[in-house]
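Complex shown without one protein chain; remaining protein chains in place.
Each chain gets a letter, A and B, in the order it is written, and its residues are counted from 1.
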Amino acid sequence: MKDQLRTSLFHLLIIGLMAGLYFTLPEYHSGVLARAMVLAVYAMGYNLLFGYTGLLSLGHALFFATGMYGLGLAMQHLDVGASTGIVFGLIAALVISTVIGFLALRTTGVAFMIVTLMFAQAGYLIILWMGEYTRGDEGFAIQASERVLAGIDLSQPDNRYFAALVLFGISLLLIGWVVRSGFGKTLVAIRENEERARMLGYNVHRHKWVAVIISGVLSGAAGAAYALLFGYVGATFATVQYSIFPLLYVLLGGAGTTLGPLVGTVFMYYLIDLSSQVTSAYLLIAGVALILLTLFAPQGIIGELRKRVFPWLP
Amino acid sequence: MAAITLLSTQGLSKQYAGLTAVNNVNFELPTGQIRALIGPNGAGKSTFVGMLSGRIESTSGSVQFNGKDITRLPAHKRISLGMAYTFQITSIFASLSVHENVALAARRASGRAVNSRVRDALGKVNMADRQHHIASDLSYGHQRLLEIAMGLVQSPSLFILDEPTQGLSSSEIDAFVALIKSIAGDTTVLLIEHNMDVVMATADYITVLNFGEVLAEGTAQEIRNNAKVQSAYLGTSHA
Partner (left out) sequence: MEFGPHFFLASLEGAVNAAVLALMAVGLSIVFGIMRVVNVAHGEFFMLGAVIAWWISSLVGGHPAIGFVLALLAAPLIVGAIAVAADHFVLRRINYDPERTIVATIGLLYVIQQTTLMTFGPEARPVEAPFNTRLALPWFEKTADGFSMYWPWGLSTTSYKLAVIAAAVVILIALWLFMTRTKIGLIMRATQLDREMALTHGIPVDRVYAMVFGLGAGIAALAAVLIVPIQQAHYLMGGDPLLLSFIVVIIGGLGSIPGTIIAALLIGMSDGIISVFFSPTVAKIIATLLVAFVLIFRPQGLLGKRIA
């Protein structure tokens, strides 16, 4: 498995680079990067489904919010610690993605997009409806004193950065391994020609389902980490907008590449960050980017690089 | 060796919105045989093999494979029991390499020695030197051969080929005939074919379908001399 080894080494190099950045960048930027790395994990989860399996979901905010609320509600109302909270978040995401995957995969194409959108919208509305526990639109904060994992205070900027890096690193190695495995290659085969994959004897439905579940759990892990690291749980993260973001990140960075999600997230994050200092209509950038990408660079940054310069990029 | 039945159907039928495409077909295919399935266009050949491989759901009747009733099994389970299937219209993974196309087929059958099995299969269709090409860059003939390699690499006990020589050049057809002869014995082959030269050169036994029903069965010689077949098929459209 020379291929697997090379991919893992390359990813370790990227993780090392991200660690190095913390010591070279000013504090403001390491704060931004910590946030971007968590969102990149969300985008990586999205990418497994969209980029590798060819399933375009418009409802991933549901999985992100499930992880976030799973952790947040458990810590808020069941009085559990951060580590138990994470378990709650992950299990919630596992259950929800298993059920949603089972139901939504009975449809394909445009219907799949609308079904996932509708389920996510229902999830958002349920959060608002259960305002007694979730505090609706306003959301709730997780106190700094509770954001302690294994004795490490995650509200401190340096701890926060490295916690985000650990999550990002594990996810990157995991995704790198999955997409180079037989399972991951079968997902690509399904994306390319579903009927042929079925007639080679692959259980297409089960492969897609497992892809939805891995994707949903990674997204949920990102949501739980976001709540834990930045101390806020709110319904905004369940809106349609948060389902569009990972699509945007992945399209920008490169669908079906392991590094695309990180590159797309960082790029878009800075773009929105810069423009929000100029105007409150910062989402205009997101809209323009989506249109330009579909028109001129459907492969994204890493995808175009892979096509033109570095064919070995995973 | 006494003929052991590998595949059989009883009363297999398919109706599309009142239209009968395949009607009450009883079919028996012994292990090791090369069987050709012929018949005029619209005779129901593709529908029939579609029901064998599970791509098309049958309306009534049953299918047995290797002594097992597979009538209710989904396609992917039938394939993993040892069937391989090539499409009438070339169906490959266009943006992947030739190697990866065949490797996808190989891995599903067994995780062992994937690379060397892929090389063997590509060698059999004379494409070993094209491993790293992207499938969509291949000529049409090579794409068809690639699809055959994807079937071979699974070492199937039954290999269903739906019009494999369509669009091949005459030298490619000769190579295909040689290939089928070389796998005879180990692999049972069910061949839908329009090219009668290929049928006569390869098939041990021939089944003729017409209007969704079995019109005749027999050796090449018997079929050639069958008056019904001649009037329905050979004598008219394929003189």
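Convention: a contact is a pair of C-beta atoms (placed from the backbone, for glycine too) under 8 Å apart; a residue touches a chain by one contact, two chains touch by 3 or more.
None of the values given here were measured: they were computed from a predicted structure.
J.: Name every shown chain in contact with the chain that has been left out of the document.
T.: A
J.: Kindly state which of the options A:20, A:157 or A:298 is in contact with the chain not pictured.
T.: Reading the full complex, the residue touching the unseen chain is A:298.
J.: Considering the complete complex, identify which of A:61, A:218, A:266 or A:289 is in touch with the unshown chain.
T.: Only one of A:61, A:218, A:266 or A:289 touches the chain omitted from view, namely A:289.
J.: Out of A:15, A:32, A:95 or A:113, which is the one that touches the chain we can't see?
T.: Of the candidates A:15, A:32, A:95 or A:113, A:113 is in touch with the missing chain.
J.: Can you say which of A:14, A:56 or A:313 touches the chain missing from this structure?
T.: Going through A:14, A:56 or A:313 one by one, A:56 is the residue touching the chain not shown.
J.: If the missing chain were put back, which residues of chain A would it touch?
T.: Given the touch definition above, chain A has residues 56, 58, 103-104, 106-107, 109-111, 113-115, 118-119, 121-122, 125-126, 128-129, 244, 247, 251, 279-284, 286-291, 293-295, 298 touching the missing chain.
Here is the rule we go by: only the chains that are shown with their structure count from here on.
J.: Please work out the Cα centroid separation of chain A and chain B, and write it as a whole number of Å.
T.: 44
J.: Quick one: in the complex, what on chain A touches chain B?
T.: Where chain A meets chain B, its residues are 182, 185-186, 188-189, 192-193, 195-204.
J.: Report the residues of chain B in contact with chain A in the complex, numbered from low to high.
T.: 53, 55, 75-77, 79-80, 85, 87, 91-96, 100, 103-105, 107-109, 111, 150, 154
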